[in-house]
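What follows is a set of notes on a single structure, which appears directly below.
Certain chains of the assembly are absent from this excerpt, and the rest are unmoved.
Should a chain be cited, it is by its letter among A and B, assigned in written order, with residues numbered from 1 in that chain.
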Amino acid sequence: MRFFSDNAAAAHPAVIEAIARSNRLDTAYDGDALSQKLDRVFSDLFETEVRAFWVLTGTAANCLALAALCPPYGGIICHRDAHIEVDEAGAPGFFADGAKLMLVDGPGAKVAPDAVDAALAGIRQDVHQVQAKALSITNATEYGLTYSGAEVAALGETARRHDLAFHLDGARFANAVVSTNASPADLSWRAGVDAMSFGFVKNGGLNAEALILFRTELADEFAVRRKRAGHLASKGRMFAAQILAMLENDLWLDNARSANAAAQTIAGAAGERLVYPVEANEIFVRATPEEAEALRAQGFDFYDWGPGEIRLVTSWDQKGEPLDRLAAAIAAL
Amino acid sequence: MRFFSDNAAAAHPAVIEAIARSNRLDTAYDGDALSQKLDRVFSDLFETEVRAFWVLTGTAANCLALAALCPPYGGIICHRDAHIEVDEAGAPGFFADGAKLMLVDGPGAKVAPDAVDAALAGIRQDVHQVQAKALSITNATEYGLTYSGAEVAALGETARRHDLAFHLDGARFANAVVSTNASPADLSWRAGVDAMSFGFVKNGGLNAEALILFRTELADEFAVRRKRAGHLASKGRMFAAQILAMLENDLWLDNARSANAAAQTIAGAAGERLVYPVEANEIFVRATPEEAEALRAQGFDFYDWGPGEIRLVTSWDQKGEPLDRLAAAIAAL
């Protein structure tokens, strides 16, 4: 059983069916009937008027948004372990024409308001140093922690005070919503977020992510940037179809609940071995190389994560017997 | 019946089935079994060792290749009506960090060797003028003409003489192959092409294009650029599956034959009204606004293309009765 990452799991059958159903001639790009629904359904979901776009990958969703929020000569404050810093191959610098990531630290890849204040305090206000123009956080974080609505709001207040745009990487937003029991609105625009990626691929989607603009005046620029970056597919209805299928009957929440529950099963077994509290669907466990080997010998796959730690990520479709076996195996270490 | 563009047609059922079949847990990105097959199947198809990648759109396939072939300070010679110039929102400048398109003219969007020579003769060899570093052509062209193997080879020779990399936009490569009866090899590397996009989306695919590198030493750089541009999807198996389905049993050729045949049906009816010879699946017809209106009144949709012209594009799935009705309607004008 593989726990490398939720991004490799199968898509939910409803997503595949939606793709098949959408497979008919329609207006190209995002002129089709399904793509045209996105603004409406996400506006309802977020309880405010938003502009919503499908995008083909999370990297594109994040970096297209950052390019619209930060000028080429600006800086983007983010955590040292943020996906945009660590795992996007320098895409922020590419999409935002050389804009610079400014790294802050904090346990579990969480950014704290005072870390932002401290980072800004270290920048001289002159033309010789890059000035920060945006703040980016990830919820749930790369280490499976979540920000509550109040925590996001505190960062939003920090961003506003320093005149920073506020970006949210929501690759695992569903897991955060389920975990915090907060509303999508409370975790985003009500807390000051200007734009966010809304992930589906790690949550049972196939290959469509959403980009949500709460500052709707950025929509025209964003649409141009999406095309210019080669992210405006001609049969866009298929991406919209996936997203709509995920939203219908709250499938996105069901899937996230399932993945989070699977993570809790493992976390319960890991107990004292946990490196971080498990608040979403990622579990970091202290394990010697021998212990890791023992787990692998029983058919479980996962990443080593630094010396003496392993990382397991649960997916929407991992449940039942094999999961219980993994839990038992970890408990037996 | 809509003849706006082949890029809005339904995908072939075999493509949808392949997506459904590939929907299982596998290694992420392009580490899966299907993606790993691409080098092999395209090497067989092209009768030489190539490196092959799935890419999410034609714009990305073209511009990622151009970025690998042309330095930021270089120029790319292409036709004034080339898709990269006219319809990609400035993507070449974005992907290649400011590289400049250098436009040449020629009937039917075809580039002739002497047009390339003339363009180069107009550039002073100093640091004040941008120096051309690449040549890009489209086969079939944006006006539905094709280059024969000999014509591509003449351009390849021109490129080599001027030390230009040679890029082929193959969004409708299948239509060109069927039309010219040339082998894929003769229309590409044997004629000097260094890299090409190989289109599927306009030919019954859903949302996967291929990028073929004949200069295989560019593969590592290309792979990095693809990721950095947000074009490395995590469930890549689904893109590979589409491409493999299109190649299986030569479905790509069957589809192109069908679209080309549909175009011939219309072309036969248009006769003297044709603006260009119809060699692929695009038909440009002289028609007054009133005539265009009359066709639309009969249920046919298409683009006006400049004053007194209309453009019709046929798809793999347009055949039979409605097509005959359109032909009759055009003949009756």
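Note that a residue touches a chain if its C-beta (ideal position, glycine included) is under 8 Å from a C-beta of that chain, and two chains touch if they have at least 3 such contacts.
Since the structure is predicted, the reported quantities are computational estimates derived from the model, not experimental observations.
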*Taking the 2 visible copies as a start, how many copies are in the full assembly?*
4
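Note that in this section only the chains that are shown with their structure count from here on.
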*Chain centre separation (subunit A, subunit B; CA means) in Å*: 34
*In the complex formed with subunit B, which residues of subunit A make contact?*
2, 4-5, 7-11, 13, 16, 19-20, 23-28, 55-61, 63-64, 88-91, 94-95, 201-202, 206-207, 224, 227-235, 238-239, 315
